[in-house]
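Structure provided below as structure tokens; questions to follow.
Removed from the display is one protein chain of the complex; every other protein chain stays in position.
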Amino acid sequence: MKKTVGFGDFLLRLSPPGYRRFAQASTFETYYTGAEANVCASLAVMGEPAAFVTRVPENPIADTGLGELRRLGVDVSGVVRGGDRLGIYYVEKGASQRPSKVVYDRMNSGVTTARRGDFDWKRILKGAGFFHFTGITPALGGELPLIVEDACKAARAAGARISCDLNYRKNLWTPAQAKKTMTRLLPHVDHLVANEEDAEKVLGIKAEDTDITGGKLSRDGYVGVARKLVKAFPNVKTVAITLRRSISASDNIWGAMLYAGGKAYFSRDYNVHIVDRVGGGDSFAAGLVYAIGHGFGPQETIEYAAAASCLKHSIELDVNLSTVAEIRQLMAGDGSGRVQR
Amino acid sequence: MKKTVGFGDFLLRLSPPGYRRFAQASTFETYYTGAEANVCASLAVMGEPAAFVTRVPENPIADTGLGELRRLGVDVSGVVRGGDRLGIYYVEKGASQRPSKVVYDRMNSGVTTARRGDFDWKRILKGAGFFHFTGITPALGGELPLIVEDACKAARAAGARISCDLNYRKNLWTPAQAKKTMTRLLPHVDHLVANEEDAEKVLGIKAEDTDITGGKLSRDGYVGVARKLVKAFPNVKTVAITLRRSISASDNIWGAMLYAGGKAYFSRDYNVHIVDRVGGGDSFAAGLVYAIGHGFGPQETIEYAAAASCLKHSIELDVNLSTVAEIRQLMAGDGSGRVQR
Amino acid sequence: MKKTVGFGDFLLRLSPPGYRRFAQASTFETYYTGAEANVCASLAVMGEPAAFVTRVPENPIADTGLGELRRLGVDVSGVVRGGDRLGIYYVEKGASQRPSKVVYDRMNSGVTTARRGDFDWKRILKGAGFFHFTGITPALGGELPLIVEDACKAARAAGARISCDLNYRKNLWTPAQAKKTMTRLLPHVDHLVANEEDAEKVLGIKAEDTDITGGKLSRDGYVGVARKLVKAFPNVKTVAITLRRSISASDNIWGAMLYAGGKAYFSRDYNVHIVDRVGGGDSFAAGLVYAIGHGFGPQETIEYAAAASCLKHSIELDVNLSTVAEIRQLMAGDGSGRVQR
Amino acid sequence: MKKTVGFGDFLLRLSPPGYRRFAQASTFETYYTGAEANVCASLAVMGEPAAFVTRVPENPIADTGLGELRRLGVDVSGVVRGGDRLGIYYVEKGASQRPSKVVYDRMNSGVTTARRGDFDWKRILKGAGFFHFTGITPALGGELPLIVEDACKAARAAGARISCDLNYRKNLWTPAQAKKTMTRLLPHVDHLVANEEDAEKVLGIKAEDTDITGGKLSRDGYVGVARKLVKAFPNVKTVAITLRRSISASDNIWGAMLYAGGKAYFSRDYNVHIVDRVGGGDSFAAGLVYAIGHGFGPQETIEYAAAASCLKHSIELDVNLSTVAEIRQLMAGDGSGRVQR
Amino acid sequence: MKKTVGFGDFLLRLSPPGYRRFAQASTFETYYTGAEANVCASLAVMGEPAAFVTRVPENPIADTGLGELRRLGVDVSGVVRGGDRLGIYYVEKGASQRPSKVVYDRMNSGVTTARRGDFDWKRILKGAGFFHFTGITPALGGELPLIVEDACKAARAAGARISCDLNYRKNLWTPAQAKKTMTRLLPHVDHLVANEEDAEKVLGIKAEDTDITGGKLSRDGYVGVARKLVKAFPNVKTVAITLRRSISASDNIWGAMLYAGGKAYFSRDYNVHIVDRVGGGDSFAAGLVYAIGHGFGPQETIEYAAAASCLKHSIELDVNLSTVAEIRQLMAGDGSGRVQR
Partner (left out) sequence: MKKTVGFGDFLLRLSPPGYRRFAQASTFETYYTGAEANVCASLAVMGEPAAFVTRVPENPIADTGLGELRRLGVDVSGVVRGGDRLGIYYVEKGASQRPSKVVYDRMNSGVTTARRGDFDWKRILKGAGFFHFTGITPALGGELPLIVEDACKAARAAGARISCDLNYRKNLWTPAQAKKTMTRLLPHVDHLVANEEDAEKVLGIKAEDTDITGGKLSRDGYVGVARKLVKAFPNVKTVAITLRRSISASDNIWGAMLYAGGKAYFSRDYNVHIVDRVGGGDSFAAGLVYAIGHGFGPQETIEYAAAASCLKHSIELDVNLSTVAEIRQLMAGDGSGRVQR
């Protein structure tokens, strides 16, 4: 594959150890993450070239974060240094009936005060096969909607495909704001990831017969959402939707659907006993990019992305550390967890 | 609510990390706990005033324990200092077919050598809405049965309601001793918590059709126990019974029953994947006190107490750190464990 | 019981904490282990005399390992010091669909360069009731096949029974090599442990109707394997087979079969939520030796060995720390995991 | 003593474990701190009533911080909830020739966006004996200079003495800004803590013959600084200066001077082997408030404050956990570190 | 050497990690210890046979402690099981001017309720070369003074030498009680360890010109104490005194004196940077027993014991893990700390 370029925010994650609540922690486990950074890291672990672009301050905390990406094999030479702080998010891991809890402290992070002139997209995207972004990035405001648009245009000019994960975050913007901005960006997108909540909140496209909290899911409802998305944005070649049924914070059923060429392809379902579900969506997007980049057929594509993200749930922290061989093995049907010697 | 006052022993809990056995530990996790202290702490976390009374020695270990209660918002200004030692209990967390193991080393703790004159109950209970104790406290012997009786009388005089969790502990006293003492104390009690084992061991009241080890439960059996309890102690306005079906040390089904006004109310059942089950009963009693103190109806009362204690099982250590909002959310049906951002 | 003597390699185990992957570890948890060492340790924990024989270098890492066996009550006075290194194996614990991963670095460990003259088997086995070895030991090559044969002969001379766990390891030798060596050793064996994979790989004996990866199991198939084993090696008095159905790396169904006197005895099945499955087989062999050594009947024998190894899955690291009382309690049907106070 | 009220920012401290650098940390130790909060906490540990006032957001991270103050015995009932975030500072502990490193991320913390109307100083300061603030608080900008002035006026009206630690921070404001603001606030101050650097940067008052980096110190120079401070602000009754000679990040010589009634009093010097030097100045201010509040003479006052802060250097994290008895013991000359049984 | 037998209490040590204070610990490091147990363990590490005798309850905490002794090579087959609890002591490690702090919770430990009939001294001491006890054991009261006397008599009958470390503990008994009991036991002792404080408190023998707190030491004073001890108990063949000058809790000067045959022999002095000073005295006694048992001359004896205990100060927890080779190397003058490859 040609390299994938991701652009977005980059954050310090702080979590109490194990299943401790915030009030019970005298240490926080640290990690460095971001939706697009995770996609790049996941692709690098799969052995593909990936470059992550962001803007972070010149301080040893940000240095440590970039070192972590470098460790995983991500090219961070395009990162711009500046701004006042690295954003932070605090995660408390849930269990059983107690949900995971996230507290964001990401305002004024380096990328939110970036200017359009900070990024030489032409140079950055030279030779790229994919440009990836999520709805979180424009949601952070400032010049970011314009910067993402610049990047999309440069990507198209460079011959790269564009993938986007809608990823609606209610604490960052309103549905109205999201709709306005995303409607401007989506005409550039070739491969869209969205769940039913994103589609409804961002674009007003509603799944029928779906009650998320209650865990009921209608396959037809999802197909309908995808169809409407493609109708609204005909440039979109594939729509992928992850299907998570939350039994509890400890156990989920996980699968996915790909809508491509007017048809829907459903992956196998996995009964997932969760180690860390953060980054599940990012690992799915990475699997999708990998599969599309390697020219897999639609069924193989959705199976690969579903298996990749299934494995992510068994891995601590935000990045999917699964190799292609491990994902292939799960796709081949071996979810038995027998020891690999 | 007016403040709740709890009285009982206060212990240092020592546990191997994670699922290690005692023999595998080179560190013990520390915590400071006690049945009544946990009820007070749980109420304080719910935002209600709570004061805990005990007697502990003048040393930095006990100081640390009191600091922990203060941190959670419990008023410890009524604690008497004295005695030779802080009691200890060692807990090894079970998993799957291996049960949790508790080793007690609580003899001669400060409260066991307390004298009646040590506590000015009139002052302590001034303005209290509830006085809470468990069967463990009189079981510790010395002057404690008399001290608890003093407290009950003062509580009644102060207009406080009295709640009691029978909590029979076979390593502290015999059924005969328990019966003799508790029969003297129960006529003061308004709200009783008991499980079928307590009722049988302490008062000789037996559930029919119930085989605890086998996990079989008859709803009718529980109603019968409650009915007999109220008949024996007509002052008791409500009897609450927790219904635990142990699938294994890792998985339980959890629910509860409230017997009030001659009728039985059953809560929803929860499939609980256990993080730490210690303190489950105490969190239930706290939920009950909260619900009764706020004047909830009987169904809402038992749902609140059951949901509160369900959440406790997903929280490390002895105290339920769930807020009212979190309990309400679970009662509202969202046990899906979806991330709270 | 008279003492059990085990002989084999002794290794340092290094594992990332919790469910971290190798690449996420900045510390490794250490443990000292070996298939036969674990059997001895398990018997010592059950209160029986056990001596472990190996050859390890004269350095503080090996000293620490021997100290660990001594701590558990194993007699290590027969250990020979020499060779260049202690073997190592790295284990990454799996979860859900992600399998556990083992990386071996055991070449040139002390025992692999041992010479026949290093061990005075006559002295070592004096008074022994059992001599135990696994297929791993001769698989390590060098003079080990001969040394094991020497030990078997000395054991027979000393009146000890010989137990063997086939334990085929494809990274140590080929089926052809295994067959050649084991066919020479098995005529000494009284009690054989094997799973269907071992039997097929080592002796070409195949279970019918069994698809391991798919998790399908035919009871008849197992009986057939055992019957063929006994036919091939008529000295073998019992064949025990563990029946593991891997739902995932987190959940297994665990049971076992004993073939004795021409009849098959199946244990109860356990739904195991796994804490650490390494050493499951060794704990089973230890349970078997204990049961046979105490003269249990065939059904009680297989129930004891199955319960012992069921409990091992709930215990961290390689050695089963379950006492006889704990195993008995589980056999008696109490797998409810209720707290033991 | 009557209660001491402190006002200022409240931060989350994040530090790598031990002597690890930022880039080597996969966990951060957490603590909750602030210059004035530390003074209050230190007084509470000494058994004196203390209340801390700040503004922090309504989230579980801030809740945890307030819990920590409550644990130490500080009254936080006057804390206002609001704003977007809890400020953060990262500390990497130095050793030998490597200095400790601090990275601030405190912009937009709750207190910086507080409004004058947020604090009912009359109510808060009722019954107070001391109001304490540091130069950091007005340096944070917004309405804080005015809020501090309001508090000072209310403190004087309530009959409380005012203590101030100049604490110049070059990354928060310029000398010119500091001079302008502090010149307005200092006429309210009764007891001033300053080091030679503060005096020079904030007020342009220079110590003669002092080369901080070189570690040379002239006693006369310090007396001169104090004399000039008192001359400039005749309301100031005492000026206290800490005298730190940094041999290395691991070893310091520590002492202090009190200028009172036109005379200078020097404490004994301590050779300090540093465990954690953060909070050394705050513990000194707390010692001073305690000594003045208890009416100690000037020599005893400076010995008490110096001994208190000497002990702080041997204690992890920001708060001095030394009791009055421990400080008294050191003042009495026992710095031998013999075990206390 | 023939085996050394030690008799005394056995405790669980609980310490905050690193230099944390009690109030800062959410975990305690665990260790299992006792003055005489440490002497036995130290001798076992030096490769000598050693057996420790005590009485501890039948529970998994005590089991773990005995396992630890077994790990180090100590024979615990003579330990009697019984009593209610394992004693505990809490240690907070000091640093710089802050002294270490010990909180004892050892009342009613198993050994304190032992009866004379519990120990078959004749069998236990068969073949022993040394019997070792400290003043702590009779100080614990009950039948212990008589039991120790029984052991001394049996030791003499078995031809073993008796070593005793006076080890006065003011929280266990008064000088009057100590004097009465020790005066009865000392006539059995061949080799006595005492410091100047012990001699004064227990026997009223006073060092001249010595001010412990001030750190001043007179060599002549120590010689005088030893001479008086030998005069009072002419059976005592050697008196050894450790000379600790506490610069601070982090740095000590350490040396020792042996008085033998009417002459005093002083060891080399060591500037010790302390890792853990608990067990320093026990490691000295072990060194002495080793040296005397091997027939070293008086100067070599005191150098060996001083070097052994010097190294203990650089080792965590209570037992000296130094080998004979390591002690020899330090005696040979290499205290340079150069890496051993």
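Note that the chains take the letters A, B, C, D and E in the order they are written out, and that residue 1 is the start of every chain.
One rule holds in what follows: contacts are C-beta pairs under 8 Å (C-beta built on N, C-alpha and C of every residue); 3 or more make two chains touch, one makes a residue touch a chain.
Note that this is a predicted model, so its numbers are computed, not measured.
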Residue among D:Lys101, D:Lys126 or D:Arg227 that touches the chain left out of view: D:Lys101
Residues in chain E touching the chain absent from view: 18, 270-275, 310-311, 313-317, 321-322, 326, 330, 333-341
On chain C, residues whose C-beta touches the chain left out of the figure: 14, 17, 21-23, 25-30, 59-61, 63-64, 67, 84-86, 88, 90, 92, 101, 103, 105, 107-108
Touching residues (missing chain, whole complex) on chain A: 67-68, 70-73
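By definition in this document, only the chains that are shown with their structure count from here on.
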Number of hops, chain A to chain C, where each hop joins two touching chains: 1
Reference interface A-C: repeating pair among B-E, A-D or B-C with over half of contacts shared: B-C
Euclidean distance of C-alpha centroids - chain C vs chain D, Å: 62
Centre-of-Cα separation between chain B and chain A, whole angstrom: 44
Touching two or more other chains - residues of chain B: 18, 21, 23, 67, 101
